[in-house]
Each structure stands twice: as C-alpha cells, then as structure tokens.
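Not every chain is included here, but those present sit where they belong.
By written order: A and B. Residues from 1 in each chain.
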C-alpha cells in the first residue's frame, strides 16, 4: 500500500513548528536552576519544534525537511525566545495552547505516517514513524534537558492519541480514501482523543507484574 | 574487502529481537518509582530489541531493517509486555536467559559487521558497526531510562565479547572463509567470551591516570 504524503499548507507547518517551539521554551522555563542560556533555549525550541520531523526523516533515510528551506530554524528560534520572554502571558492562554498543541500532534502524525507510506514502508512501521514524528520532539527535548522522558511515563495519552490517528489514516487509505480525507481524519481523531484524555484524566496503566 | 551480509533465518532474527525486548522490560521493571506506563514499557522493549539494528542502519545510511517488515514492532511490544507481566517467572530462568542473550549478542554482531563489510566499509569501521549493533540497543535503553550507560562502566565484557567476535569474522572473511562459516564463528566467539566473563567475573580495568 503506497500513499501520497499528506501535504499541509507551508504556513500551517511553520505555525505548528513555532507552537512546538514556544511550548518547549515555556517548559524549559521551569528549570531556572539549570542556567540555560539563550542558545540553550533556542536549541530546546528547535528540538521541540522540528525534532520529531528530524527523527522521522532519519528513520526514513531522507534529508530532514527542516533543513531544506531557510524557514524552520529562524521560526523555531524566534518562537522559543518569545516563549521564554512572554512565558507569563502564554501561561494564561493555557487552554488555547493545549488545543492548538493537540492539533499540531495530529498534523505531525498525519505527515509522518503518510510520508512513511509514500516511501513504501509497510503499515505497522508507518504507524510507528507517525507516532515518533508526533512525540519525538518532546522526547528529544527531555533528553537535552536531562529529564525523565515524559511520553514514557503515566500521563495523558499523548502517544496513544497519535497512534489512534495513525491507525485511522492507514485504515482510511487502505479503504480507498483520498489522502486529504485520511489526513484530516487523522488530525481530528488525534486531537479528540488527546483533548478527551486531558479533560477526563485518562491515562494508560502503570507497569506491573503478575 | 567486501563480504556478503550474514543472513540468519527470519524466525531467529525475530527471536533475538523478542529476547532483547523481554530483557529490556525486565530491566525496566526494577525502576517502579519512575512510573513507566505500558507504552513506556513497549518503547523500552523496542529500544532493547531492535535499537541496535536501527543505530547500525542509521550509520550505514540505510532504511532500518526493522521498519521494512510488519513483524519487528509487534514482536518487540508483545515480548516487552510479557517480560513485564511474567517478570518473576523469567527471573527464575536467569541462567537460560543469560545464555540466550549471549547468543543474541553474537548474532547482532555478526549481522552488523557483515552488513557493514557488504556495503564497502573498511574493516575497522565494520568492527565498530558490529559492536554498536550488538550493544546499541542496551545503550539506547539506558538513555531512555535516564540511567548511566551500562556498557561504558566496569562490567562483564559485553562490548569486548562483541568486538572479539567481529574481529574473528573480519579475519575469517579476509582468509577466504565463506560468510556462513565466518558468521557462525563470530557468534561462537562472542557467546563464549561473554559467558566466560560472566562465570569468572572478568572485567576491564577502571579508568585511571599515571
């Protein structure tokens, strides 16, 4: 099963990158004792903004899309510095940011899953690449900050939402859907599950033995 | 010197992946205070099961073999969940697991070294890639868990065993051996050194200055 890549308007892609970067910088702002400098904030912004896309393209053996135009790097750096400076302002927009972040998660997932399919990967690895594209930026952020990796611990279904979206996309494509329909559906599924999980405090069970 | 890649039966490759994944999950089970969720356990399983192969293929500029079929990801996830649930049972099989793990180490090493040679790498980097393929999964596991990287610290010759196996394979190929003979020899050398090191407590000296 080979699909086309789900193409989003360039401005939307940049907006999702910038949003990820703002959030990365806001997250890093909690750790004042670590004495991050402005460059460190910029690096966290880039990791959170387009790190998932870089991991996706490394796995797909492609030159990272974020390095093929001049736009992603300055957008991520400026967004990170704004996120740092205006952290108090953005904190008050918490609900809006959670919603936009859920949409970004879905976008990154739809792009990653469909790009993997378009390069000929089978469906299971394509879902895996979609999830990694969606949550990889946050994982890279946590590794760079030396923190436990959030997505691996009991939390609010971040990766599960992306996984459901990716499965939806693959199922839609294999039933003959157009890539635009499948991609938009993936974004909607991911966003909904993520927001419901935040709202109702859903989480996966913790590890345990029998 | 260009060799063919050492090809193992597909079931054996999957079995080695599953075993690595079971061990990754059992290892993670020690850290209950970290509140890994089921997804975190699955991620650790995938890292330990085929992470070394992914690093190998990134270094060789190939699409990771684990992403080219539908099999590796579900095998690693199911094995990790079994390793988590049945941790007490598996702990009692400690001797058997140590032996099978030593064989897996040798298999990953033989596949990695020979794949590097088959892609035209010189012998020293091929040995390096073989070692990384064998121990990279454990390194990735430790980075994801935020732990000191086991293979870099005083321990039981994990990487040294793989290095000896890789050197054996390269020497055998350059003396005209068939790849199957060289590969099986690599597995035997690696397994033996690893098991002797466990049995007799061999380790490398600690760092020090003159």
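As a convention for this text, a residue touches a chain if its C-beta (ideal position, glycine included) is under 8 Å from a C-beta of that chain, and two chains touch if they have at least 3 such contacts.
Everything numeric in this text was worked out from a predicted model, so none of it was measured.
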Identical copies making up the whole complex, of which 2 are given, total 3
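What we mean here is this: only the chains that are shown with their structure count from here on.
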Fit subunit A to subunit B (C-alpha, same chain sequence): the rotation, rounded to steps of 5 degrees, is 120
Between the Cα centroids of subunit A and subunit B the separation in whole angstrom comes to 30
The residues of subunit A that touch subunit B in their complex are 58-61, 116, 119, 121-125, 128-129, 143, 146-149, 151-155, 159-160, 203-210
Listed in rising order, the residues of subunit B that touch subunit A in the complex are 25, 28-29, 32, 34-41, 43-44, 54, 58, 61-64, 66-71, 73-74, 84-88, 143-144, 146
